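Report on one structure; see the data block that follows.
What you see is the complex with one protein chain gone and the rest in place.
== chain A ==
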C-alpha cells in the first residue's frame, strides 16, 4: 500500500505524516509537491496540517482550488481513502469533498494541547481498530477548528453515521462537539486532531497508530485478498 502526502506551500505537518507512515507503520510513502503531481499510483492520499497559502482568504480555500485537488476528487470518487488532518480537513471542506466549514475558535485563541477524543463510529475504514465510545488522546493545534454546518447538514451527518470523532470537552465551539467526519461513502475522513502526532508513547500518546493500522488492514482486505 502506497501513500501520498500532499505538500502545499505552507504545509508543516507533512513530515509528521510521512514519519507516521514510513517510520512507524513501515509503509511506502512519498512527499508529493502539489504542482505537476500524478496521484494515479497511490492507494491513499494524506492531506497534512499547516497553513497552506498562509491561510489567506479562508483556511484551505486557496489550496482547494489547486489542480491536485481535482485529482484528489477523482481518487475519492473511486472509493479510495483520503485523510485530511487539521489544515487538510479545512482543504477538504473548502473543496466540497466534505460538508460544512471550519471557523475561528470560539474564544479566538490558538489551541495547542492534548485532547480527549471520543470514537463515535468504529465502522469506517479508518477506525475499525478502535472500540465504539472509546476515548483516545490526540493533540490538537489549531486556531480555526470550530466546525460549522447548518441543521440540515448536521441531521444528515448523524443519520449517515458520518460523525467519526467528537471532543469529550469541546475546546473550540464546534457544532455537536464534532472533531472529525467522513463523506457519505466513508472513504474521505477529515479531522482537526492529529493522529499522526500520536504515534509514539514516548511523545505522549500512541493512540493514533491504530487509525493508520485500520486503514492498512481494511485496504489489504479490500484490494489484496480479493485480487
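Basically, contacts are C-beta pairs under 8 Å (C-beta built on N, C-alpha and C of every residue); 3 or more make two chains touch, one makes a residue touch a chain; residues count from 1.
Definition applied: contacts and distances are computed from a predicted model.
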Request  = Would you kindly match the missing chain to its UniProt protein name, picking from "Phosphoribosylformylglycinamidine synthase subunit PurS", "Serine/threonine-protein kinase", "ABC transporter ATP-binding protein" or "Cytochrome c oxidase assembly protein CtaG"?
outcome  = "Phosphoribosylformylglycinamidine synthase subunit PurS"
Ask   = Of the residues listed, A:100, A:145 or A:171, which one is in contact with the missing chain?
value = A:100
Ask   = Residues of chain A in contact with the chain that isn't shown?
value = 57-58, 61, 65, 93-94, 99-101, 103-108, 146, 148-150, 173
